[in-house]
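The other protein chains are all here in position, but one chain of the complex has been omitted.
Moving on, here comes chain A:
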Amino acid sequence: MSLGDICYKYEVITATGDQKLDHVERSSSMIDGDFGHESRNLCVGDLLREGPERRGILSVAVRGGRKLISSGSRFSAVLGSGFRDARPDCPRLTKSAVCSENQLSWTLPIKPWVFSEYKIMWFKSCRMTFACLNRMKSYRYPWTRPYSTSGTTVDSSEVKTFLALAHRWWDEQGVYAPLHSMNDLRVPFIRDNLLKTVANHQPGKPLSGMKILDVGCGGGLLTEPLGRLGASVIGIDPVDENIKTAQRHKSFDPVLDKRIEYRACSLEEIVEETAETFDAVVASEVVEHVIDLETFVQCCFQVLKPSGSLFITTINKTQLSYALGIVFAEQIAGIVPKGTHTWEKFVSPEKLESILESNGLSVQTVAGMLYNPFSGYWHWSENTSLNYAAYAVKSGVQEHQVPAEFVLKEEAEELQATASTNPAVHEELKK
C-alpha cells in the first residue's frame, strides 16, 4: 500500500463530497491497518524514478492529486495558516500531521467546503504534485527528510512493517529468534576482526575504548552484546518504537545503561555531527531494507574514522534466496514475518563489494551464513547464496596510515585463509 495506490483509488471516486469523504476515510484506514499486505511495496521515491508506464499512474495521481492537495491544505487550515498558503511546509507541519500517538494514522478530516477551492488549486496542483507527494510522505515520517539529491535511505513501508513487531524484539523464542541466534555468529565476527586491529586488549572487556555505531539496531539485539564486551555503542533506528523498546531493555542493566546510547533517527541525520568518530559501523540485516544503498555506504564512510571497520550482514539476491528466504521462510514456515523482505532489495555480494570499493572501503572478508530452521542455529558456510557477512575497512587517509593499509591487505589474505577455519571456530563457540 503506498501513496501511489491511494492516488489511484481517488481516481475512481465520483462526484459528491460525502461519497468522497467515505472513500477517502476508507483508504486512509487501509494505510493504517494493512501491515500484512504482501503486494510489492512501491513507495513514492520509486515511482518518481521509474519509467513512463509509472508516469501513467502519476498522471492519474495528478487528477486525484488535487484532492490530496486540498486535504493537504486542509491541514494548513486546521493549523490556522489558512488557504492562501497552498504549499504545505514540510518541517513545521510534521508534528501536527501526527494527530495521535500512532504515528501512522493520518486522518483526512475533509469537509465539503474544501472542494469549492478546486478551481484555484487546480492550476497550482500540476506543478506542485511531485513536490507535494514527496512531502506528503514526509508528513508521516518526520525523520525521513530528503538528504542530498538522491533522497533518503529510509523506506517508509519497511518502517511500517517493523513497527507492528516493535514490542517482540526480546522474546528469544519468538518472532525474532533467528536474529537472537545470529548473534552467535555476528558478535564473534565483529569482535575478532576488531581485536585484530588493536595490539592488546583488556580481558573481560575486549572492545573497551572502541566507539561503535549500530545502524538499524532494532530492539538492540546486537547493540547489547557489543556493549557488554566493553565498547561504547550508539544504536540508531528510524522506528521510534524500536528505540523505546531498546531503551527500556537496557535501562535495567546499570553497566549497559552507561555504555549504550540510542537515538531514533536515520543515518543521514547524524552524518554531519558524527563525521569520522566511529571505530566501527555495524549494519546488520539493514542494507536489504534501505532505499539507496549508495548513499547509505557513503554515509557509513563519512562517519568512520580512517581505518575504521564496516560490518554488514545481509541476504544475497539469488533464486535460492527467493525460494528459501521469501517463499519458504516467510510464507510457508513463518520463520520470518510476512512482508519483512522484498527480494528486489536484496544485494548480491558482488554488487555490495563494488559499491563498497567505489566508496573508499576495502573489502577484507565475505563469508556465507546458513540458518538451520530445525535446530535454530546459524553456521558459517562457504556458500554465500543465502545470507552472508562482509567486513570492510576504510582506507586510511593520512600518509602515516598507508603502512597500515599494507598490513591490512596482508591480513586480508590471512583472513581468507582462515575463513575456512572460521566455521570450525564458530561452531565450537556456538556449541
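The rule we apply is simple: a residue touches a chain if its C-beta (ideal position, glycine included) is under 8 Å from a C-beta of that chain, and two chains touch if they have at least 3 such contacts; residues count from 1.
Please note the rule applied: contacts and distances are computed from a predicted model.
Of the names listed as "Ubiquinone biosynthesis monooxygenase COQ6, mitochondrial", "F-actin-capping protein subunit alpha", "SPAG6 protein" or "Radial spoke head protein 9 homolog", the one that matches the UniProt record for the absent chain is "Ubiquinone biosynthesis monooxygenase COQ6, mitochondrial". Interface note for the absent chain: among A:181, A:302, A:348 or A:395, the touching residue is A:181.
Residues 170-172, 174, 180-181, 183-184, 187-188, 191, 202-206, 224-230, 248-249, 252-254, 429, 431 are the ones on chain A that touch the missing chain.
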